[in-house]
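Step one of this worksheet: look at the structure below.
Of the protein chains in this complex, one is absent; all others appear in place.
So that you can tell them apart, the chains are marked A, B and C in the order they are listed, and the count of residues begins at 1 in each.
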Amino acid sequence: MDFDVVVIGAGGGGYPGAFRLAKSGYNVLMVDPKGVLGGNCLYSGCVPSKTVRELAHTIYRIKNVLGQEVKVDFKEIQRQKDRVQEIRFKQHERELSEHGGVTFMKGIARIRDPKNVIVDVDGKEVEVRAKYVLIASGSEPVKPKFPGSEYCITSDDLFEYKSKVSDLPQDMVIVGGGYIAIEVASVFSKLGVKTHLLVRGDRVLKGFPEQMVKTLLSSLKLDIMYNSPLFEVKKVGSEYEVIFGSGGVKRSLRTNLVMLATGRKAVIPKGSEGLTNEKGYIKTDEAMRTSLQNVFAAGDVNGLAPYFHAAVRMSLAAAYNIMANGEPIDYVDVRSVPVTLYSIPSASYVGNVNPSDAIEVTYNMEDEVMSQMYNEMDGVLKLFFERGSLRLLGGWMVGVHSQYLINEIGQAVAHGLTARQLAEFADQHPSTNEIVSYAARKVL
Amino acid sequence: MDFDVVVIGAGGGGYPGAFRLAKSGYNVLMVDPKGVLGGNCLYSGCVPSKTVRELAHTIYRIKNVLGQEVKVDFKEIQRQKDRVQEIRFKQHERELSEHGGVTFMKGIARIRDPKNVIVDVDGKEVEVRAKYVLIASGSEPVKPKFPGSEYCITSDDLFEYKSKVSDLPQDMVIVGGGYIAIEVASVFSKLGVKTHLLVRGDRVLKGFPEQMVKTLLSSLKLDIMYNSPLFEVKKVGSEYEVIFGSGGVKRSLRTNLVMLATGRKAVIPKGSEGLTNEKGYIKTDEAMRTSLQNVFAAGDVNGLAPYFHAAVRMSLAAAYNIMANGEPIDYVDVRSVPVTLYSIPSASYVGNVNPSDAIEVTYNMEDEVMSQMYNEMDGVLKLFFERGSLRLLGGWMVGVHSQYLINEIGQAVAHGLTARQLAEFADQHPSTNEIVSYAARKVL
Amino acid sequence: MDFDVVVIGAGGGGYPGAFRLAKSGYNVLMVDPKGVLGGNCLYSGCVPSKTVRELAHTIYRIKNVLGQEVKVDFKEIQRQKDRVQEIRFKQHERELSEHGGVTFMKGIARIRDPKNVIVDVDGKEVEVRAKYVLIASGSEPVKPKFPGSEYCITSDDLFEYKSKVSDLPQDMVIVGGGYIAIEVASVFSKLGVKTHLLVRGDRVLKGFPEQMVKTLLSSLKLDIMYNSPLFEVKKVGSEYEVIFGSGGVKRSLRTNLVMLATGRKAVIPKGSEGLTNEKGYIKTDEAMRTSLQNVFAAGDVNGLAPYFHAAVRMSLAAAYNIMANGEPIDYVDVRSVPVTLYSIPSASYVGNVNPSDAIEVTYNMEDEVMSQMYNEMDGVLKLFFERGSLRLLGGWMVGVHSQYLINEIGQAVAHGLTARQLAEFADQHPSTNEIVSYAARKVL
Partner (left out) sequence: MDFDVVVIGAGGGGYPGAFRLAKSGYNVLMVDPKGVLGGNCLYSGCVPSKTVRELAHTIYRIKNVLGQEVKVDFKEIQRQKDRVQEIRFKQHERELSEHGGVTFMKGIARIRDPKNVIVDVDGKEVEVRAKYVLIASGSEPVKPKFPGSEYCITSDDLFEYKSKVSDLPQDMVIVGGGYIAIEVASVFSKLGVKTHLLVRGDRVLKGFPEQMVKTLLSSLKLDIMYNSPLFEVKKVGSEYEVIFGSGGVKRSLRTNLVMLATGRKAVIPKGSEGLTNEKGYIKTDEAMRTSLQNVFAAGDVNGLAPYFHAAVRMSLAAAYNIMANGEPIDYVDVRSVPVTLYSIPSASYVGNVNPSDAIEVTYNMEDEVMSQMYNEMDGVLKLFFERGSLRLLGGWMVGVHSQYLINEIGQAVAHGLTARQLAEFADQHPSTNEIVSYAARKVL
């Protein structure tokens, strides 16, 4: 079979570029083992987990503002999650059918050489010749092996389509200190589950802005056990006994569910191992080019910004640069990609949030009107402006609607807007975004 | 008494400028008949009405997504509304005490001449000399007189602090077709009230983008009676009989509550009548100058953009231009002020939404992920880009979170961002703002 | 022969796109009857004419500032002009050799159908198959026929490589009122030639900003005869008698040289006549697409902005859009293309210079420092800012260095910079550009 482009992976790093190339007449083969578009994000990641989060948050609000307990069966929540996944699977099918030039193949791709890709379709090998390859094979959870690891689930098990987890546990141990661990702990706590975090080292959320993490944690009030490596999980009746270290001594906990959230790693298609960097990701430049001519990589697999929205942007950049045969016409500004932690409250940041010498302004969420309406007044907004030019370098926020505000802030960072420009704009009242102009006005 | 500046009105057009001037050492007198800061917006306008709206929306969501009816006493909702008002009154008191240079006086101001203002404090006249006057006396509902008008309330009665309306009526007639009428009808419908709109002419929401209104109305499904002037309201037991015209014949309706939402008009301080334009507003330029030297006007009273956030921006511009003694150093771009209709779903617009020849892109909310999570998939986003330059001229939206997205869109309009710039930014996933980049990417 | 793209024309609308496509691996054929790259601009247009202009200006300066007459043989000036043309022909040859994928063919192209182009090479027809065609065949002078027209030259004759005109005439009649007529009259006047302009109607420089033209003309002090259609040119010894109408009566003039500058028209390749609009240009949109799929047009031939720098920009846009197979990824903003009249002084404009309601600021060149140094203090700068936003809408200028300043102004117009942004920048002192910030600062 002959194609212009083979796209390996049908998630955020894959399908947007595939569709864009098809729009311009390219003949594209998209290969994915899942057999559906959307990647992990849709199958078991951001979309289902945030559906659960939004419903948990809504239920929590009734109680928090109006003092009324709403009893909801977790099955109902999971059902709505499945519905959203179904809607989106269908949406992608429709998009696929609208883009005539894309052929979809369920299978596992292997790169023989830059011009030849072999796809394993149910054990049968299909040979494909292509001018360009876009690797967008994504990432997967690292599932460590230890005594009793077979009793543990990952977030994929929790959120996958038609998940087996349909009842809320009373008590839950989450192993790990990354953003998935924190999100799940926060959301399930709000749903009434007693959660405990086991963290190997003395910090959580490494790589996130330190002050933001501090602010967030003081609001989340999670039960975090630091310096607590996990040794073993034992099944005891319908419960689990979790054995872990703490301050040199072994301790144990009884719980109903153990979830591992111990990191993710790139999925490297066979034949592209030589393209990886020391961290195991496919090495790419800002134009999404790998070290091999005509081979591009986008999304989680290149480790530049492992978020769905970044993957989509990279996928499009790869598509444009394939059109230009690798003489770049599009570059991705990874620094201006916003990142959100979907805990309750959420926390978001974008740009340079550790500038060496900048004008720093703060807005406390207790003065923000929507937070007052919801009685969720925890949090802070911080903006960092370059001295002299007043250009917005970056910002972070903990609090209501951070996932929406961070886009206004991010657009400003991406396009070099200044404190004055933010100040001159009259953000809608009442909307949480107002605090962007309020904060900027403190400089003037 | 001698002051540098007298600010007439303590709402959005008044206190921000007063505080900014005080920060720069100006001696400011702020006069307001209410005796509290925040103006109508806080006392009986946007803040309390949107608190009710948010709670109504949250309750509605539980039912709409999870199929569960939450019974909430309206008293609880009004109580939370009062709490928010109290928090904000205190917040303003704190701000006032933080700005040493501002003296607050409860009273009614009258302008004798540009340098002399008389304040009526409980019937006693206080003479004040000032170098500058900032008129920010706001607007008030027009309450027409007709037989039975004494039985009718306005939105002020509904939302004022410690409102007497603490129970939901079963049935409610709203007279008017402006944005307050539509918002109240939409929100109270979601709370289970049967609402009816009596509209004098054949259109509602005049001045709003036509296509947006059409999209919104098809989603709101309100009971609107066009060409239906109100003649009389009669009290019949605990109910009201509303008599109105319709197609040349008189009709009547039985209802529990009649609310008049028949427009607002500027509050013109005595002595400044000569400064008004033909529509009864104080005439000002983009620098907030009136036709009288050293007299400025900001907020609803000048009719340029009768929204709280616009008032705040104008108030600050007036403050800066007072510092510069009327040789302007700050101008307000009224065209880039966003406007939101807080119905459920909400509708927002900003900039030029009727360009003569532009590239127009559309994104349907049924494909938007947060709308899917909430099962509120009505609505549309429209963006308008200038041909050639691809500069964003304006946009409108009906649907989930329009009040937040409109700020990202508005910042782009205000600062001349292009489709390409919007497309290059990776809006946070999942967040409704994603559709801004998705829409922009359709152009490229 | 098979190519990916056939580019018809090797001028500003042709070679930049051809080179860009070759850089991305496209196999490009470029066809031009001249046999050299650079088009009219280099062969007989902007480059040679401005070389003469710059030298004339330099000579004039010595006299004007230092009071010293420099006697220069016109042959020397023409020799330098030829040298510049030679340098640039070689430069283009080098560029051609650097872009392996471009084949150059001297000949005349005819479009059989969108996929087949026939090239007449010295009478022999070569058949070429191509996926895309870029028409960039430029424009040519309109040379009207009348008694004695064979005695008249055009600007092409004056400025072509190895021009036959090597001596300055004492007296010269220029027929026409367009920018070429004005430029030649101005430059040759400065060289000591007595020039006369015969203009058919009652205006010159139609399409240029009216106020700018007025300012320019008052400085140029040319001998312009309006409403003076030309009837006949007779050879009388070594001189010419020019017979023209004036106020209903025939008049005549004796002169040494008659130059026709009576407009230009598009060169339409055979087979593409169906693609033209009512003015005889190939009709294209902002993405340089014609009404025929896979056929694009750039440069003078589409009449959108008949200037070399606009042609280059359009050519590149066409190249990018060819890469995208006509689903546009690049658009040209014709409104922000600067235009300069290379008279002495020069005059330039960009953007919207006739806004209906804008803040207009003026800077007089008599206060500008470089003009004072050169003792060339005629002229004015005008900038137009949008009310409220202070966005720079456009500007025009008559005076020293307008051709350089217009770029700073144009960048600002193209990217929506505001009066405040211009004011915040400290333009280099001493440089004429300072007046850009000085003018902007008048608003603040």
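The rule we apply is simple: a residue touches a chain if its C-beta (ideal position, glycine included) is under 8 Å from a C-beta of that chain, and two chains touch if they have at least 3 such contacts.
Predicted model, so just to flag it, every value in this text is computed and none were measured.
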>> Out of C:Val7, C:Ala22, C:Val47 or C:Ile344, which residue would touch the omitted chain in the full complex?
In response: C:Val47
> Looking at A:Ser336, A:Gln372 or A:Thr432, which residue reaches the missing chain?
Replying inline: A:Ser336
> Which of these, C:Gln211, C:Ser252, C:Asn325 or C:Asn407, touches the one chain of the complex that we don't see?
Replying inline: C:Asn407
> Considering the entire assembly, which residues of subunit C contact the chain that has been omitted?
Replying inline: 12, 41, 46-47, 50-51, 54-55, 58-59, 61-62, 65-68, 70, 72, 76-77, 80, 83-84, 87-88, 91, 307-310, 312-313, 316, 333, 336-340, 348, 367, 369-370, 372-375, 401, 403-408, 410-412, 414-415, 417, 421-434, 436-437, 441
>> Residue by residue, what part of subunit B touches the chain that was omitted?
In response: 23-26, 320, 323-327, 329, 420
> If the missing chain were put back, which residues of subunit A would it touch?
Replying inline: 286, 328-329, 331-336, 387-391, 414-416, 443-444
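Keep this in mind: only the chains that are shown with their structure count from here on.
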> Taking each chain's centre as the mean position of its Cα atoms, how many Å separate subunit A from subunit B?
Replying inline: 36
> In subunit C, which residues are in touch with two or more of the other chains?
Replying inline: 329
